[in-house]
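With one protein chain removed, the remaining protein chains of the complex are shown where they sit.
For chain A:
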Amino acid sequence: MVKLDTYKLYDRVVEVGRVVFIAYGPDRGKLAVIVDIIDQNRALIDGPASGVVRKEIGYKAINLTRFKLPIQKGICTKALKKVWAREKMEEKWAGTAWAKKLDSRQKREAMSDFDRFKVLKAKQARTRLINEEFNKLKASADSSKTSKKSKKAKK
């Protein structure tokens, strides 16, 4: 019988040191770390760098990230802050597509009507440039095709 390792199917598991993104509640949008596991529904989290005080939270309110910090169970806040800085979690998180998407969404929300108009114009300009280039390539491709066809006809 093939022994299936269930945990290999998942790259993100609930464990001590797992960096989590808080999706609901007063600390929504902040990063924290699982410091201890309470039971099948809740964990103890701490986020000294992002201002999350040590508290229990349900797994439904958090999203697991792909990062894991090398920490011991029940590590104190002070030591956790050091590990967080040493592992450069802020930089690592900012580099993910997830963080970038959130960032761009925030920027879009903060835009005024005029800003949106500017984006519209910029997008139009970009499309125009792309279309010009595309049409040029298309034209050259078409001409080469027709020349090939004419060669075939001669044969």
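A few remarks follow.
Basically, contacts are C-beta pairs under 8 Å (C-beta built on N, C-alpha and C of every residue); 3 or more make two chains touch, one makes a residue touch a chain; residues count from 1.
Throughout what follows, contacts and distances are computed from a predicted model.
The UniProt record for the undisplayed chain lists the protein name "60S ribosomal protein L18a", from the options "60S ribosomal protein L18a", "Cyclin C-terminal domain-containing protein", "NADH dehydrogenase [ubiquinone] flavoprotein 2, mitochondrial" or "rRNA-processing protein EBP2".
If you put the hidden chain back, the residue from A:Asp39, A:Glu91 or A:Asp113 that touches it is A:Asp39. Those residues of chain A that touch the chain absent from the view are 6-7, 9-10, 12-16, 36-40, 44, 54-56, 59-60, 63-64, 73-74.
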